[in-house]
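Every protein chain but one is kept in place in this view of the complex.
Moving on, here comes chain A:
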C-alpha cells in the first residue's frame, strides 16, 4: 500500500504500536512505513526503538525483503550480542530462506539451553508445518500443550492443524479449549459452531445452532454467525428425524436469521441495486437438503 503523502514518523510509530498490540500482520505496510518515514528517525523513539526494529525485521522477512531484514537483524545483534530473542530472529530468517534444517538445528540448540523457552517449541511446529509435515507438527504441538496447557495460541494452532487433516472431532476439542480460555470472544464460539456443523448429524447441528446464537449474542454484527444460524436452523427444520415441535422452533430461527441477513445486506447496499431479489434467490440455493 503506497501512501500519497508520507506520514510523519510519530504517526508511523503510533500505527506500529497499535498493530503490535493488536497482533495485526500488516507486513507490507509496516515495511512501507519503515522505508518512507520511520527508518531514518527511529533513534528518536527511545526505548521503543528496539521493539519497533524487531517488528519491522519480522515484517521484512514476511515480505521477503532481505535487504531491510538483514540490516535490522545486524543492528539488533550489535546491540544485544548474547540475546535469545536475536537468535530467534536469525532462526526466522533461516526459515524464510527455506533452510529448514539449519533453522531446526538452531531451535534445538535454544531448547537445550533453556527448556522453558516456549517460543522455540512453537516455532519448531511452524517449521514442520511449513514443510508440509502436518502429522509431525501435530505430535510436537500436542507434546508442547501437555507441558504448557494454558497457551491459547497453541490450542488455536492445533485446531487449525486438525482441521487441515480433517480430524473434526479433535479440532472441536481444541476449539472448546479456546472457549474455556475466552468465553466472551464471539469468534471462538463461531469457530466451534462451524466445526460442529461440518461434522453433521442432529446433535452436532443443534450444538452448532446454540453456539451461533451465543456468538450473535456477543456480537450482533457477525454475518457469518447469521448465515450459520440460518443454515443450521433450516437443516434441522427439514430433517425428517426431528420432532415436529422442535422443527417449528428451528424454522422460526432460520426465518429470523434470513430476515436479519436481508436487512443487513439491504442497509449496506446503494438504493438502486436489485440485490434484494438476488439475495432471495441465493437463499433458495443455500438450503442443503
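Note that in this section contacts are C-beta pairs under 8 Å (C-beta built on N, C-alpha and C of every residue); 3 or more make two chains touch, one makes a residue touch a chain; residues count from 1.
The criterion applied here is as follows: contacts and distances are computed from a predicted model.
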item: Among "GDP-D-glucose phosphorylase 1", "Membrane magnesium transporter", "Glutamate decarboxylase like 1" or "Protein YIF1", UniProt-listed name of the chain not shown; value: "Membrane magnesium transporter"
item: Identified contact with the non-displayed chain, of A:16, A:58 or A:253; value: A:58
item: Contact with the hidden chain (one of A:47, A:82, A:114 or A:221); value: A:221
item: Hidden partner chain, touching residue among A:50, A:187, A:265 or A:283; value: A:187
item: Hidden partner interface residues of chain A, rising order; value: 22-25, 27-28, 31, 58, 61-67, 92, 95-96, 98, 118-119, 122-123, 125-126, 129-130, 153, 156-157, 184-187, 218-219, 221
